[in-house]
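Sharing a structure below in structure tokens format, with a few things to ask.
As you look at this complex, bear in mind that one protein chain is not there, while each of the others sits in place.
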Amino acid sequence: MTIPAGSLLTAQDLRKAYGPTTALDGAEFSIHPGEVVAVMGPSGSGKSTLLHCLAGIVMPDSGSITYNGREVTAMSDAERSALRRSEFGFVFQFGQLVPELTCVENVALPLRLSGSSRKEAERTALAWMERLEVDELRKKRPGEVSGGQGQRVAVARALVTNPRVVFADEPTGALDSFNGERVMELLTDAARSANTAVVLVTHEARVAAYSDREIVVRDGRSRDMERVV
Amino acid sequence: MSIGHTLLGLLESGPRHGYDLKRAFDEKFGHDRPLHYGQVYSTMSRLLKHGLVEVDGIEAGGGPERKRYAITEAGITDVGRWLATPEKPEPYLQSTLYTKVVLALLTHRDAGDILDTQRSEHLRSMRILTDRKRKGDLADQLICDHALFHLEADLRWLELTAARLDKLREAVTR
Partner (left out) sequence: MSAAQWGRDLSMGVRFAFAGGREGWIRALLTAVGVGLGVALLLLTTALPGALAERDRREEARSDHTFSQQEIPKAANTLVILDTDTTFRDQDVRGRMLEAEGPRAPLPPGVAKFPAAGEMVVSPALKELLASDSGKLLRERLPYRITGTIGEQGLVGSRELAFFAGGEGLAKQLEGPASGARINSFGNDDLGSSDPWDPVLLLLVLVVFVVLLMPVAVFIAAAVRFGGERRDRRLAALRLVGSDSAMTRRIAAGEALAGSVLGLVLGTVFFLLGRQLAASFEVFHVSVFPSYLNPSPLLAALVAVAVPTAAVLVTLLALRGVVIEPLGVVRTAKPARRRLWWRLLLPLGGLAMLVPMVGQGSDEGTFNQYLVVGGVMLLLVGVTALLPWIVERVVARLGSGGIAWQLAVRRLQLTSGAAARMVNGIAVAVAGAIALQMLFAGVEGNYTAASQYDVSRAQMSVDVPESTDIASTARAYRDTEGVRKVTVLSDVHLGDRRVEADSYVQLTVGDCAALREVATLHSCRDGDVFAVRGSEYESESDHLTEPGTTLWTDGDRLVSWSVPKDIRQAQPREDPTGYERGGILLTPGALPEKLAAATSASLFLSVDRSVPDAYEYVRNTAARLNPTAQPMTWNSTESNERYATIRTGLSVGAACVLALIGASLLVSQLEQLRERRKLLSSLVAFGTRRRTLSLSVLWQTAIPIGLGLLLAATVGVALGAVLLRMTNTAIRVDWPSVLSMTGIGAGVVLVVTLLSLPPLLKMMRPDGLRTE
């Protein structure tokens, strides 16, 4: 596969196995700045592993991942952590908010990890919470808010550092369709206006419809539908 | 969709001119396809014939568009009956897609490609609808959602079929 010009994040010939289970078997990927790409496929096809590899959370067994001209697979663990802190944002299905911290503290967390002062971090966090229409939850703890509200808080947290790429793994998986779509709408709106790319792993077509294009992962191999058609 | 019942229903709130009727219909239901005047008049004359509406008055200047229609008691009953009768669910038993897939299998073409291409096309439509939904009002959203849910249903069928292609091949080529 040839790498499309101007790509922000690309992966070539990724292979990854967990013991006897092959999760990725020559997967390819590329995304442009500001683009929303849906990664689809049946469960167990390797979608999440692809996302984890792209985000530098998991190291592939072989293959290359390039972010902004840098080879991610050649980075040390500390470098990848720093990359995730400063350039990436994350939204997962559930279980990602620290239950002891209030919502605003949760949103401010990535900023504080990058060294911002508490006050400043929470001010920025609150601005993002307003944007995602959850600012009235700032003093509440994650256990006291609904699933949809919690995911919006999580989206605010993913965007608070102005990342270049947001990785969303089934962000609406635990939500009903109304709340799920609202979260998708807010996420993609915010991402587009900030020129943030979004890698969206989902098995729901209606969630994928918020993307600009989709790739399908089947048996560890990816298929870029745009280039097929 | 029954245009006759829809127009009758619109008349229930008060007598209207034919022109008003068309405008009200287009505004509420005719997003994709506005009514032709001809359709309005042919429908109204059918309803007149069955005694479901009556002519309330004709304004000066003549012309069919100047007629004012009002609903009759029989008309109100008819609207009520229509609303209360459930629509027959579409069975979709004769699907072109299914035919295509089976034919591809029989002729040893790549049925997976057909499914993937179709799925991509479906998603393209869904993207357009999603985009329209985001920009539109509540009515737009509801209409688009209706279509999106149908497309999604198709997509799920595509997924399922893709997962069962091998079994299907066995079954049809036996």
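Every chain is named by a letter (A and B) in the order it is written, and numbering of its residues begins at 1.
We take it that a contact is a pair of C-beta atoms (placed from the backbone, for glycine too) under 8 Å apart; a residue touches a chain by one contact, two chains touch by 3 or more.
Keep in mind it's a predicted model, so treat the numbers as computed, not measured.
Engineer: Please provide the labels of all shown chains that the missing chain touches.
Structural biologist: Missing chain, whole complex, touching shown chains: A.
Engineer: Tell me which residue among A:84, A:138 or A:223 touches the hidden chain in the full complex.
Structural biologist: Final answer for the missing-chain contact: A:84.
Engineer: Thinking of the whole complex, not just what is shown, which of A:9, A:37 or A:55 touches the missing chain?
Structural biologist: From the options A:9, A:37 or A:55, the contact with the absent chain belongs to A:55.
Engineer: For chain A, which residues touch the unseen chain?
Structural biologist: Within chain A, the residues that touch the unshown chain are 18, 48-49, 52, 55, 57-58, 81-86, 88-90, 92-93, 95-96, 98-101, 105, 109-110, 112-114, 118, 141, 157-158, 169.
To be clear about the criterion, only the chains that are shown with their structure count from here on.
Engineer: I'd like to verify one number: the distance from the centre of chain A to the centre of chain B, where each centre is the average of its C-alpha atoms, in whole angstrom.
Structural biologist: Roughly 38 Å separates the two chain centres.
Engineer: Which residues of chain A touch chain B once you look at their complex with the stated criterion?
Structural biologist: Chain A reaches chain B through residues 42, 185, 204-206, 208-212, 214, 216, 223, 225-226, 228-229.
Engineer: So in the complex, the part of chain B that touches chain A is made up of which residues?
Structural biologist: Of all residues in chain B, those touching chain A are 113, 116-117, 119-123, 126-127, 129-130, 134, 148-149, 151-152, 155-156, 159, 163.
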